[in-house]
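One structure coming up, written as structure tokens, with questions to follow.
Entry: chain A
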Amino acid sequence: MAELIIKDLVAGYGNVSVLHNVSLEVEEGSIVALLGTNGNGKSTLMRCVAGLIKPTAGSITFKDEGAEIDLISDSPKQIVDHGIALVPEGRRLFPLLTVEQNLMLGAYRKAARERIDESIEFCFELFPRLAERREQKAGSMSGGEQQMLAVARAMMSVPKLLLIDEPSVGLAPILVAQMIEKIGELSESRNVTILMAEQNFNQAIKIADRGYIIVHGEIAFASKDAQDLADNDMVKSYYLGA
Partner candidate 1 sequence: MLQRYRFEIGCVVALLACFLITQVELNRFYYFAGFAILQYVLISTAWNILGGYGGYINFGTAGFLGLGTYVAIAMIQWYGAGIIEQIIVAGALAGLLGLGIGYITLRLKGVYFAIATLAIAIVLETFVNNWDYVGGAAGVSILPPRTPELLGITIVDRKGGGIFYNNKEWLFFLMGALAIASVWIARTIEFGKLGRGLNAIKDNEEAAECMGVPTLKLKLIATVISGALMGVAGAVFPSYLTFVDPPTAFNLEFAVNSLAMPMIGGTFTWIGPVVGSILLGTVQQVAIVTISSEINLLIIGLLLVIFVTIAPHGIVGWFMKKNK
Partner candidate 2 sequence: FSPSAQAKPIKVGFSMALTGALAGGGKQALEAMKIWRDDINSKGGMIGRQVELVYYDDQTNPKNVPGIYAKLLDVDKVDFIVSGYGTNLIAPAMPVAIDRDVVFMGLFGMNNNKKWKYDKYFQILPAGPDPAVGFSYNWFEALKTFKPKTIALLSADAEFARNLKEGAVKNAKAMGLKIVYNENYPPKTADFTPIVRAVNAKKPDVFYIASYPNGSAGLVRALAEVGTEAKAVGGGMVGLQFSGLMAGLGPNLNGILNYDFYVPEPTMALYPGATELIAKYQNKVKTEGLKTDALGYYLVPWAYAYLDVLGQAVNAVGKIDHEAIAKYIHATEFTSVVGKIKFTELGEWSETRTIVVQYQNIKNNDLQQFARPGTRKIMYPLDIKTGTPQTYNSLR
Partner candidate 3 sequence: MAEALLKVDSVTKNFGGFTALSEVTTEVKAGERFGLIGPNGSGKTTLINCISGTLTNDGGSIIFDGQDLQGMKAHVRTAAGITRTFQIPRPFHSMTIIDNLKIPLEFVSASGRAQTEIRDEAMSILETMGMAEKADEETSGLTQIELRKLELARAIAAKPKLLISDEAMAGLTGNEVDEVTQILINFNEQGMTIIMIEHIMRAVMQFSQRVICLDAGQLIAEGTPDIIQKDKGVERAYLGV
């Protein structure tokens, strides 16, 4: 059971600051959607949590089974070891490794290694296409297949907190629905806490408990619940083509 608390986060690239005083919370076992048009800092926020970018100010706290862990000073490896996994933007698979090898690498962290067989089975169940293609090189898979593999690979580390950056990009409509559903299932069956950046609002809203809208690196709106989010004017104008 895990919880993520971000306070007054400031981060950027080089001299360019992208996030300004972002505060956000993901409660135990919930699915929180992160919305916002392109280039507003959703991915940057996720990278901060995963330790890929060092924030210049603010705090990131991960609560797990009573322990409170400050993530700011941790390396990506340590963060993964705490049980946090990121499905990065652009998938970032290992193109020359097979599907199976990619999955195995997902289970690199010590705690995940013991459960590797179980995890693989779970992933293949989640995405049967991956089972069919277990020997294919990840790089030669179609765009959507790669997206499935990226999510599956993150699941292999048996995360307590899963950060997903745009899970439905490039997926066929039928799969978008399925993918979102699976993420919902994941949260339930494996008790994973999820922070998800997603452009497909209609789908995201189906599983999200809550949501934030980020505009120009600031939290423009934090919703209490899903309905609250759907009623927001910004959401209407960005996503619903109002």
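What we mean here is this: contacts are C-beta pairs under 8 Å (C-beta built on N, C-alpha and C of every residue); 3 or more make two chains touch, one makes a residue touch a chain; residues count from 1.
Per the selection procedure, all candidates are chains of the complex that A comes from, given by their letters.
Worth saying up front: this structure is predicted, and the values here are computed from it rather than measured.
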Neighbour of chain A by the touch rule, complex-wide, chosen among 1, 2 or 3: 3
Touch list for chain A against partner candidate 3, complex: 37-39, 89-90, 129, 140-145, 147-148, 166, 169-178, 199, 201, 237-241
